[in-house]
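One structure follows; several queries about it will come next.
Note that this complex is displayed minus one protein chain, with the remaining chains in position.
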Amino acid sequence: MGTSVANEATPSNGSAPLPVGVLGARGKVGSEVCAAVAGADDLALVAEVDQGDELDLLVSSGARVVVDFTHPDVVMDSLEFCIDHGIHAVVGTTGFDEERLATLRGWLDKSPGTGVLIAPNFSIGAILMMRFAAVAAPFYESVEVVELHHPDKADAPSGTARRTAELIAAARRDAGAPPIPDATSTSLDGARGADVDGIRVHGLRIRGLVAHQEVVLGGLGETLTIRHDSLDRVSFTPGVLTGVRRIGEFPGLTVGLEHFLDLD
Amino acid sequence: MGTSVANEATPSNGSAPLPVGVLGARGKVGSEVCAAVAGADDLALVAEVDQGDELDLLVSSGARVVVDFTHPDVVMDSLEFCIDHGIHAVVGTTGFDEERLATLRGWLDKSPGTGVLIAPNFSIGAILMMRFAAVAAPFYESVEVVELHHPDKADAPSGTARRTAELIAAARRDAGAPPIPDATSTSLDGARGADVDGIRVHGLRIRGLVAHQEVVLGGLGETLTIRHDSLDRVSFTPGVLTGVRRIGEFPGLTVGLEHFLDLD
Amino acid sequence: MGTSVANEATPSNGSAPLPVGVLGARGKVGSEVCAAVAGADDLALVAEVDQGDELDLLVSSGARVVVDFTHPDVVMDSLEFCIDHGIHAVVGTTGFDEERLATLRGWLDKSPGTGVLIAPNFSIGAILMMRFAAVAAPFYESVEVVELHHPDKADAPSGTARRTAELIAAARRDAGAPPIPDATSTSLDGARGADVDGIRVHGLRIRGLVAHQEVVLGGLGETLTIRHDSLDRVSFTPGVLTGVRRIGEFPGLTVGLEHFLDLD
Partner (left out) sequence: MGTSVANEATPSNGSAPLPVGVLGARGKVGSEVCAAVAGADDLALVAEVDQGDELDLLVSSGARVVVDFTHPDVVMDSLEFCIDHGIHAVVGTTGFDEERLATLRGWLDKSPGTGVLIAPNFSIGAILMMRFAAVAAPFYESVEVVELHHPDKADAPSGTARRTAELIAAARRDAGAPPIPDATSTSLDGARGADVDGIRVHGLRIRGLVAHQEVVLGGLGETLTIRHDSLDRVSFTPGVLTGVRRIGEFPGLTVGLEHFLDLD
């Protein structure tokens, strides 16, 4: 417990704002990041870098932290440059496999004090939902996941729903929880949802929705429901700002924003 | 619009209470019906009949209306007796096919003024949910049904969920609504639920729940959700009492309590 | 039942598109209306009029229907012009009191066949929610309204929540429903919400939300919940298009989009 992302709007405490650079600054996500950094009293947007710009801008502008929402093809070069120059990096770009993570660790070993955060999901709400679901799951006989998205989405269930189900299943295994009861003997195909590690997952596709998920847990005479509604794409920015503010405390490689949220 | 089931608890308006008999009075459902009739100021419980009792009790007690929650094997004999004696019947017993309904109509033709209500569902909430879902469905691009029940239930989806989906599909067909959009191209088996007449239906089985259903409709920038929660089996009794109070206004055969609710 | 707003996206049925003009075309709402009209196969956007433009554009462009989201100061002049020229009008501009409505009726008497729709709310979901709440209210002992909005909203409860409560109260009065039970004897100020015509209304203000409302009804052992979520301001456009498509069938003055939805 302890950190508050809510305090981003408070007047600065007198110390100088933290200089931040953004890679992929003209992209859809990057431009939102720029706006969020510019709007935070305790941060200063000192460099907006995109294709065709020189990475040296990050050094000359004095950036202490870089946010990278770019492309798997270019992200490793950018990170090598940042780590070499002792600039922390908060990375939302995808495509990090074990090999890439090992390479990053190697570079970071040579630049002690520098931190890199690789996060597949910057939504604090999604992270809390997954966490709470995993904590609660062993206490209940039943648990299922329902995700609801706009009908233009190509995959079902969503990646977040799959990940949630996997975390729930792991938590139940660790606690020695018995199988989830289900007396269904007559069923239409698909009525009971998809099976992800023994957890039932249901996907709705409804026009007007953005990205929503509900975890329903139940035991004798009671249920607990944890629901996350993402109504606007900007919902990832508070998580990015939390990453920017705290990366200095976490030298080396961190995978997953949850490690910055002091949930343990 | 107009009827109020809520007024069951109001002091009677001075007229004598309506004498009511109950068939299957010692069964689980029948005993709840007896308690509800006995507790209503405007009704009098005059006969409690079960296996081994004489139907003549209904006549000698002066019952004007009979409630029947018994068994398909015996219900036709009971109804013939009631119709012969001009006693109205409110029937929750199952197993009525077209042949049985035709037989009832034949008997009722010879007893003008007598009414029989056959209802598969006495939950006013379930009836309103189905009705509202069908009314709203043509106004929205997307609609799906989610039902949630205790894990001892044998069938999925529930009969009410199937019926709701059929009514929604029919309403959309009548209105010339286009197919529901769904760009899903990669899916785990079952993730998108069961297909009932083109409407996706999802069934959750969660300990602690009783019987719940949600219809989610969505269009450009907005959603409408209609949810029915049945938390206790006694939720069918207000519907039965509505049937008892109004059957006198509906001579002949009526199938479905919705016809007594003045929804049109 | 019968209309389907969902079919706006279907290919036109061969008849020529309906020519539509928009007044206030460069305003925030007006420009959304222009985009929606332009995007509908069965409608043609023939005139975009704003401050400084001539109303004659409506005539020369051949507009059969005009949509007006402008200002109380100018709307009466615009409507007089439209009615004089036999152009139907769908009006979202506010400020219509009884005197203005009487004036409109006078003008329309002299232009038989022309229709004007004045609607305070074009959200079909909000209209259905209010309607369903009023239909269901007499069947339940208890009913309360919860509205949830972003924290920049100045008034509480919302106008829609007040209107919903008034409609519920009226429906219960008409049905002779008894007062709503409430045994609260010890209460913190405000805990039980505001009282609107005897109906409790609660307002939440939560960052991240847009405009949401829930009506919760309950009786013996069951509850019915009707929820409307408006996630994007464009949610009013399907209602405007329904108004445009159907105004030709409703000569004279109509107040309220619900009259075009065939709900009775």
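Here the chain labels run A, B and C in written order, and each chain numbers its own residues starting at 1.
As a convention for this text, a residue touches a chain if its C-beta (ideal position, glycine included) is under 8 Å from a C-beta of that chain, and two chains touch if they have at least 3 such contacts.
This is a predicted model, so every value here is computed, not measured.
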Note: the excluded chain touches shown chains A, B, C
Residue touching the undisplayed chain, where the options are A:104, A:171 or A:244: A:171
Who touches the missing chain here, C:196, C:211 or C:261? C:196
Where chain C meets the left-out chain, the residues are 140-144, 146, 148, 151-157, 180-196, 200-209, 216-223
Can you name the residues of chain A that touch the chain not displayed here? 1-7, 9-10, 123-125, 128-129, 132, 134-136, 138-141, 171-172, 174-178, 219-235, 237-238, 261, 263-264
Where does chain B touch the missing chain, residue by residue? 208-210, 229, 231-232, 235
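Heads up, the rule we're going with is that only the chains that are shown with their structure count from here on.
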Greatest separation from chain C - chain, by CA centre: A
Have a look at where chain A meets chain C and say same if over half of the interface residue numbers show up on both copies, different if under half do. same
Cα centre of chain A to Cα centre of chain B, whole Å, reads 47
How big is the gap, in whole Å, between where the Cα atoms of chain B centre and where those of chain C centre? 33
Distance between the centres, which are taken as Cα means, of chain C and chain A, whole angstrom: 39
Flagged in chain B as touching 2+ other chains are 140-141, 219-223
